[in-house]
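In this view, the complex is presented without one of its protein chains, the others remaining in place.
Take a look at subunit A:
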């Protein structure tokens, strides 16, 4: 397989190295990356609005979900569970499990962004897949902060606007699947994931996570397979560590 390449919009990404400082990235390039993600994902809020209103939620309920939860996968999961007649607690539980992954994102962003304590409660609201991925792709703290902020603002505004439009236009649009809109979500995730697959370790973790995530889908409650898939990370680190120790043993 060809080496995974970074989308050209991302420009040249400096590899993070301990000694030589990575080349700073022009602010304009970071802003463009953030806006690109914010716009692309923000537009898919329309699909959520249509789905939610089409599933029986009112327009206010649909919009409040996007304003407060602001976690696309959890929003879709909640709507899906409510349609199935689930009670509010089980519906919220499934959505919550999907949202737990954001804690791990927050853990990583805490290192990169080094936010002042007073800012964290506000920044927390924007800790999601897309802001995390854009931030992780930046070489310096300055560009990481710019990327996080631009992606967060543009995505939040657009996600809520398009949710409203989708909810209002639910009857008019008909089946969003016919337009292929449901493919936007996985395509966005793939585009965000690609720059992260730089080393064998990362590719191994991704491959194992896919196997775990899909394999456990039929047997675990909604949202849980994604969390179990997260175990791919410690497993890969463990195997890598054991290989390294075995290599050192042979050298003695």
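As a convention for this text, a contact is a pair of C-beta atoms (placed from the backbone, for glycine too) under 8 Å apart; a residue touches a chain by one contact, two chains touch by 3 or more; residues count from 1.
Following the convention adopted for this analysis, contacts and distances are computed from a predicted model.
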Subject >> Omitted chain, identified by the protein name its UniProt record gives, among "Oxidoreductase", "YCII-related domain-containing protein", "AzlD domain-containing protein" or "Sugar ABC transporter permease" >> reply: "AzlD domain-containing protein"
Subject >> Per the touch definition above, residue among A:30, A:53 or A:123 touching the missing chain >> reply: A:123
Original post:
Touching the missing chain, which residues of subunit A?
Top reply: 2, 4-9, 33, 36-37, 39-40, 57, 61, 64-65, 68-69, 71, 73-74, 78, 80-82, 87-89, 91-92, 95-96, 99-111, 114-115, 120-121, 123-125, 127-129, 132-133, 136, 177-194, 196-197, 201-202, 205-210, 212-214, 217-218, 222, 225-226, 229-234, 236-237
